[in-house]
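Submitted below is the structure of interest, expressed as structure tokens.
Just one protein chain is left out here, and the rest sit where they should.
What follows is chain A.
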Amino acid sequence: MKTNDLILQTTAKVIFFIIILFSLHIFFAGHYNPGGGFIGGLMTSGAIVLLLLAFDLKTVATIFTFDFKILIAIGLLFAAGTATGALFFNAPLLTHAFEYFHLPLLGKTSLHTAVLFDTGVYLVVIGVTMTIIQTIGESE
């Protein structure tokens, strides 16, 4: 679909990882700073889209061999599972729990079940955007 674009391709390779790292940072920062699953997921897919633009669909398909539709399913399972998990502790649907722990290296850290829920959102967002982009891009 496109001609050789050496500069774009080389920078894309480097920038891709930076964006991914940043998106992970944004994802984990979510509860205390701007960010969260939705933005994190979008940014990750933004990084993949950058690869798509720099290379082409087929090349990217060889990198990400898995089916993005399955990612949607896994994400939904995560979110719905966290939501219903509360029922087993006799709490209403979607009740989240959090606790503060002292972890080695990291110090005082809070652990949330909300992160699991957000992971679901993160995965669904990536799955959805990539599924849409791939299907539209592949269609002749």
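Everything that follows uses one rule, which is that a contact is a pair of C-beta atoms (placed from the backbone, for glycine too) under 8 Å apart; a residue touches a chain by one contact, two chains touch by 3 or more; residues count from 1.
In this text, contacts and distances are computed from a predicted model.
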item: Protein name as given in UniProt for the chain not displayed, "Multicomponent Na+:H+ antiporter subunit A", "Activator of Hsp90 ATPase 1 family protein", "Cytochrome c oxidase subunit I" or "Oxidoreductase"; value: "Multicomponent Na+:H+ antiporter subunit A"
item: Residue, one of A:L8, A:L24 or A:A80, that touches the chain absent here; value: A:A80
item: Touch residues of chain A, complete complex, unshown partner; value: 1, 26, 29-39, 42-43, 45-46, 49-50, 52-53, 69, 72, 75-76, 79-80, 83, 93-94, 96, 98, 110, 112, 114, 117-118, 120-121, 124-125, 127-129, 131-133, 135-140
